[in-house]
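For this depiction, one protein chain was excluded, whereas all remaining protein chains were kept in their positions.
In this document, chain identifiers A and B correspond to the written order of the chains, with residue numbering beginning at 1 in each.
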Amino acid sequence: MNIASHIKYFVNVQVGARSYIRLKRRQGARKPRIPLNWNTKCLAPPLKIDGLTKELIALHYLSGRYADGRKSVAWVTSGAPVEILQALGYYVLYPENHAAVCGVKRKVVEIAGEAENAGYSRDICSYARTDIGAMLSGKSAVGQLPKPDLLLACTNICQTVLHWYRVLAHHFDIPLITIDTPFIYTESSDADIKYVKRQLEDSIPVAEQACSRRLKYKKLQDVLKMSKDASELWLQIMQRGRHRPAPISAFDQFIQMAPIVEMRGKSATVDFYAALLREVDERIEKGIGAVVHERKRLLWDNLPIWYRLRYLAEYLGERGIAVVASTYTNAWGELAPFMDENRPIESMAKTYIHPILNRSTGSKLETMKKMSEDFHLNGVILHSDRSCKPYSIGQIDQRNKLIREYGIPALLLEADHNDPRSFSEEQTASRLDAFVEMLEN
Amino acid sequence: MPANPAALGIDVGSTTVKLIAVDRNGVILWHHLKTAEPRVEPQVDNFFEMVSKKFGDVSDIPLVATGYGRKLVRQAARQITEITCHARGVYQQLGHGGTLVDIGGQDSKVIIINSSGQVEDFTMNDKCAAGTGRFLESTAGRLHVDVDQMGTVALAAQEEAPISSTCTVFAESEIISKIANGIAVETILKGLHRSLISRIVAMIRSLGLIPPLMLSGGVVKNPAIRSMLSEETGESVILPELPQLMGAYGAALMAL
Partner (left out) sequence: MKIPQRKHIIKEFKGQGGKVAAVLPIHYPRALFRAFSILPVEVWGPPGIDSSYGGTHLQAYICSIVHNALSFLKTGGLDEADFILIPHTCDSLQGLGSVLIDFVRPPQQVLTLYLPRSKGKTDYEFLANEIRRIYNRLSEITGLHPDDTAIFKAIKIEENADRTLAELYSKRQMFTLDNLDFYRLIRTREFLPAEHFIDMAQSVLSLLNEEKLNGVPIILSGIVPEPMEVMSALNEMGACVVADDLACCGRRLYQSGSSTDPFQRLSENIFSAAPDPTRGDSLQDRIDYLKGLVNKSKAKGVIFYDVKFCEPELFDLPDLRKALKGEGVPSLTLEVDINDPISNQMLTRIETFMEVIK
């Protein structure tokens, strides 16, 4: 840590960038800017908070650019128990989120191409290819990424992250903490939870050494409390989707979930979701629906298709179809009740073993069924994501059971969450057409 | 009767069959190329009849067979892959190593040739039509453009319509959609060429380009391929003489 880095950070981020971004946001709030080709006939205007979301994310990445020499940097997986690192003052970066931003900004083919040229197969997860491509080439959609001092991978989302992060550990020559969460085929056992707890305990000295600091118990409790508060607010926001018309769509949620994934444990995140909840309630009061003439309501299963969000929102919106919930965004809220700042490590072990991706295919089906009932849904779109085997395996049976046993129309849509080369617009349109016809009958 | 050849090389490819006779210095005495017929053995026998008519009895002359159908050439003393043979042929012709790109009807290859003419590394796209000449042929067919004119038409385009599909079948539906939207044929054709070239360039990058860059195979007749390959790699592209015969030539040299 040196003075020069601190000064650079202060001047560039705290003073310069912050003021600029804040100015832009205020300008935006004064005259809400609706993007040029926004289909206002079928979709509600963008959320007012969108400006703040962009600000938070921009500042987050910007402060990352000036992190070297100033803060210890950790790259972590989206489901990782990040609270320990937050409490230790790490700057935390999520390669998955960065990859998603590249996806939204249509830069994946170029960046993943760098990994593919280096020999990484097209058959591996597109998030991993984007990230490895970014690491090898320095290319990014958000400016320079700070080099990590530590890696943290938790297997509660998939096993792929292990292989991915070992590649990163090898390239950066830095320690990798793995938190291995046994998969829940039926129920989690005490032995499983104890195993996760012990790994969390074992990880503390490693994380401490990489940043030369000691973990303060009280700080960990505070961070966990904020994680819990933000998660609970997020859960409430998603629950508002039960209203008819739904005030926000799953597509909105995909964008607005960024802070809960990337900045979980920070007070700014709690404030953010409190503000979003207020805006959502305002929409409910005014009867504003995410889709202007909501006639049918759907659930989205699996990751978003990052490079075609608007296309899908409009395609369905034009037909009065609102995607009001998703198992994916729900994942970051449904675990809030497990978190307990009075027993941080123990409750973290319970929390992080239970995300939907670490639970059986049968449990996922139950979740879909329950959400369909709670949110009064007419059907389910199951995105068969080529890059995400843990989420995608089981979907064929889930789809069949939804249709045949629960009478819920369901569509299996083949694509990839980040790689547009695995997406066929023509095929998708024809399948959606057929599904829409099914919904009408 | 002309001087007896010292060695023979035959390249039994999927689209064409080629035979070359060389003298003991590796100079080409005679060559013959014909469209590949479905039955390999009778066609090969035919070739031998022709070469015998020219030079007399060639049964003692060492022969190496290469190409897709090499195992069916019973007259051959040895069978060697077209990768090794192409490298050898091009090296002899041009006098140096480098990166050789061969885009065939059924597959495409990038071969790194070292300074002694040996294969140092190679990669092939042999699983999927989208990286081969077949991709252009079938998609150009959709656009009702003559295979021989494709390259010229593509180069004449001022703009380029990007084709995002990696699969030939999907690309066809993309093309139909673009035609329906009134996009010009040459614009689409240029995009298709770009698609193919991007795949080739990715293969080159995966090995690491060692200049000079050389091109062989039937597709060299397409001016757009050479031009766009040069554009994307920033290297000038060298063509050996008789680019379609390099496999057979290399085989003959290996037989010497």
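FYI, a residue touches a chain if its C-beta (ideal position, glycine included) is under 8 Å from a C-beta of that chain, and two chains touch if they have at least 3 such contacts.
Computed from a predicted structure; not experimentally measured.
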Checklist outcome for this item: Out of B:4, B:46, B:81 or B:173, the sole contact with the unshown chain comes from B:81
Item to check | Among A:5, A:236 or A:360, the residue in touch with the chain that has been omitted | outcome: A:360
Item to check | Identified contact with the non-displayed chain, of B:47, B:68 or B:135 | outcome: B:68
Checklist outcome for this item: Across A:2, A:19, A:39 or A:159, the one contacting the chain not displayed is A:159
Checklist entry - Footprint of the hidden chain on chain B, which residues? => result 68, 80-84, 107, 118-122, 124, 126-127
Item to check | Residues of chain A (touch criterion as defined above) contacting the omitted chain | outcome: 118-121, 123-125, 128, 155, 158-160, 162-164, 166-167, 169-170, 176, 178, 180, 182-183, 185-186, 189, 191-192, 195, 198-199, 202, 360-362, 365, 384, 386, 389-390, 392-397, 401, 414
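As a working rule, only the chains that are shown with their structure count from here on.
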Next on the checklist: Using Cα averages as centroids, what's the distance between chain A and chain B in whole Å?
Outcome noted: 47
Checklist outcome for this item: Residue set of chain A touching chain B in the complex reads 113, 116-119, 420-422, 424, 426-427
Next on the checklist: Taking the touch rule as given, give the residues of chain B at its contact with chain A in the complex, in rising order.
Outcome noted: 164-166, 170, 173-174, 177, 202, 205-206
